[in-house]
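Heads up: the structure comes next, in structure tokens.
One protein chain omitted, others in place.
Right, chain A next:
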Amino acid sequence: MTAMSQAPADLKHLYYQMLRIRRAEEAIARRYAEQQMRCPTHLCIGEEAIAIGVCAHLTTQDKVFSNHRGHGHYLAKGGDLPRLLAELYGFAEGCCGGRGGSMHLTDLAAGFIASTPIVGGTVPLAAGYAWAEQMKKSVTAQGGASAAGGRTPGATNVVVIFFGDGCFEEGVMHETMNFAVLKKLPLLFICENNQYSVMTPLAERQPKRDIYKIAAAHGLTAVSGDGNRVDDVYELAQAAVANARNGLGPQFLELHTHRWPEHCGPNEDDDLGYRNPGELAEWKLRCPLLQTRQVLLAERLSNDAELAHMETKLAEEIEQAFARALQGSRPTIERMGQHLYA
């Protein structure tokens, strides 16, 4: 267990990190209307606490895999903001050179391996990565340092896979959980249960029973929690990361939350009527930022001036990130023909 994962939650820091995702997503939504970010974009507004509460326990050696709704995971893991934005604009300086757009992100230096949009596509990849980390560790223990890349014996890197309640229905999810338990992989399954797959509610897709209990039946250590309370997520993830690091096998967190914007795109879509009446409004009252802010103020961990300063600082960072991104260059079709084979 690293020292970091034993620390009590630094609520102010967590708040700042969540706010950073929120403001970045809002800025993307605002500028999307200019029709220069021409790619399908799934925003995570309303769900920020999960990415932040989990990634707070990870080092850059730990790895993250994610899905179509990946901006928050990428940023929480330390992914470069200007390169994310450049990717949305389709510039050569984007994190995928403009090949992927919003749904395909990567930042290897930060340990964010990849997000892709075929639902479930990255789930087994995360397990394979964790399997390799486990094998490399045993290679190190046997003295074969080269394959392990000089890692200290005893330390296990963990791998995290973020996915949604819809993804839980894919067969590959269950095939992967089975193997992960069989091999006791240092892997965290983080299920962001926002009750919808696109516009289809959970009740049209799954019988009424708890997702995490199915994971438990597979043999994972599985719990559920409030995905809109960053302190709760932080605590659950703390234990889960520690377990995975210490060889106790794969961990599963089902975290309840709600997406505010439309499934894909910059707008809200409550007018379409697929959510229950009042549902969105109710979840907005349970906003992860609002809840954390209330605690920060009530417990005098922060004050209005400091919170206002955070806003200014972030507004500057995001403004600069857009400015950097917009200096990008157009990729050519010749360049896009490269890297078909390694």
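By our rule, a residue touches a chain if its C-beta (ideal position, glycine included) is under 8 Å from a C-beta of that chain, and two chains touch if they have at least 3 such contacts; residues count from 1.
Methods note: contacts and distances are computed from a predicted model.
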Options "1,2-phenylacetyl-CoA epoxidase subunit B", "Biotin synthase", "Pyruvate dehydrogenase E1 component beta subunit" or "Amino acid/amide ABC transporter membrane protein 1, HAAT family": UniProt name of the undisplayed chain: "Pyruvate dehydrogenase E1 component beta subunit"
Contact with the hidden chain (one of A:V64, A:C167 or A:A240): A:C167
Which residue of A:L84, A:M103, A:L185 or A:A222 touches the chain not shown here: A:M103
Contacting the left-out chain in the complete assembly, out of A:K183, A:R205 or A:R324: A:R205
Chain A residues touching the omitted chain (full complex): 35, 38-41, 90-91, 94, 96, 98-104, 116-121, 166-167, 169-171, 197-200, 204-206, 264-265, 272-274, 330-333, 336-337, 340
